[in-house]
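Before I ask anything, let me first share the structure, which is written out below as structure tokens.
The excerpt is restricted to a subset of chains, each kept in its original location.
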């Protein structure tokens, strides 16, 4: 008998309320951290230095939140989006507990809602995904919406066993940062990146200077390492037939990580935690060879205690044009791209709201 | 005095019965595991999750067997195949003991036989290679045949010291899996990939859906990391003159790892060990940019105990064409390509027999 096993789901395969325990179970190790650091030059010392992390009261360098988001997105592809046409939105991304190298993580997704699109051939599926460590602590949770075709995946149900239900996945975390970081912090031993909480003013705009060209090899390695199983990112022949770009498209979670890292020397060098990501979308796709740039605007700031404050940034990523050039032309970079009736920015590849816990000047 | 030191051997340099202790001595670390996982998206949880491995009675995630095979092949290039024209066959590949991250491995090869080819300008060399850890346990053993030109390597013997003889390399292992995996196994905590031992039927064919495009950078990184010193894989100028393809050719051990990983979600998601690889060959070479696909047929299955059974699969790898398309055209994918008088499959890049220890449904 000939088997062609398919994974992912079409619109009519999704049942609101169902929970899919994704099969991947992976020990996050120092090698995975190095792959992340080799593509995303992030300035936040908490994630790069064991010594800096220990000084903050953590037991080791925590795994970078964007790495955890990428793992959660990727693990869920097998059940949620391997047949999807597009990833539409990120919402409510949180990192309530630290994950450390050596931890083993799994993920599960619950279907929150399904909504057919008026054209009748597609629908939007809204899921909540949680990534947990071996102790059952949620280390990353998020919601997302994906666009899928109507129908059911042939040959799927007959072979896939019933997934065990993980009730944890229905519980939303209350804490949004490791407890050690929410109290008083020791003074920094050395802190030489420029921007502290005190330096941000609402309305400030940062046109980040540096760009990063994306290579074919590294985006495939990261996609494979994170267990993202969508052929759109790694199967050139599939893409020549089925991708909107007629070639491999860079996984959106990586685009987000590139753009946030490009902004990090200017805005996150004295940050101690990512409190969350909201209202995120990918207005356009990124291909190998594109060069990414970033801009940030300060949306809000809030006092918290004597050592830290909260900064809310709207961060956008651009393809092949530095932000400063577009700003000088008067481009409207920071309004949400989806839904704009005029002033679209075709270079925009990602937009998201990032909330950071940042040290105050001492 | 001008020295041009060459490594590897030509046909007349090989002495049947000689043992070559290869000079490379390498600690396998988490970084090497991540490089493997970043190219080969393997579904077998034993190798990916420390927690899953510990539940099976192992002390940590074992190093992936295909990584060990790649190290053994690569370490032996320096003495065996750096001057070779082609790798002809793999035989009797076994993984009798687990290797763990942090172990330091070495390899030695014994010349089993040499046979001149009738044209008189080349010969076939048959060697047995063993990879051992710091405690002298064999963690991978295999035989292979390579095709080399007649003659001797100029400037080799004068400089290379006599290798110490490692008698272990002559002893064939009896055990073919870590003892912990051969007894009763605890029930899986979660097992959500589809195929258990019970689901395989002799004669079943799997046309695996996913493909993986090979990038220039990742195949060179893996080749370098594994200490494969053949210029065919990393020296473009050498290849323009001396490679059959006039460009760099992907190391066959990597092609094998790609193809087995492409088959793994469908067939190995509930496997616990690789019992062996036999009758392997590379009918054609793979270049950067090629997209690999896989197909498997179930050759045999065997009961073993209440928790596991043995499945024997013939697995093939194809270039740039999914298996389903070739099967629909009636292609004879599973007969050995070498020696076929008709019905050759020019897309075939690798063929091998894989024996897996697989969980039964509980």
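Chains here go by letter, A and B, matching the order in which they are written, and residues are numbered from 1 within each.
Just so we're on the same page, a residue touches a chain if its C-beta (ideal position, glycine included) is under 8 Å from a C-beta of that chain, and two chains touch if they have at least 3 such contacts.
Here the structure is a predicted model, which means the values were calculated and not measured.
K.L.:
Taking the 2 displayed chains as part of a homomeric complex, how many copies does that complex include in this file?
P.N.:
Assembly-level count of identical protein chains is 3.
We take it that only the chains that are shown with their structure count from here on.
K.L.:
Find the geometric centre of each of subunit A and subunit B from their Cα atoms only, then give the gap between the two centres in Å, rounded to an integer.
P.N.:
Those two chain centres are 35 Å apart.
K.L.:
Using the touch definition up top, name the residues of subunit A that touch subunit B in the complex.
P.N.:
1-7, 21-27, 29-32, 34-35, 78, 102, 104, 106, 134, 159-161, 163-164, 215-218, 220-222, 224-225, 227, 229, 231, 234-238, 248
K.L.:
In their shared complex, at which residues does subunit B touch subunit A?
P.N.:
29-35, 37-41, 43, 45, 48-52, 61, 101, 190-195, 199, 201, 203-213, 215-218, 265-266, 269, 289, 291, 320-322, 324, 327
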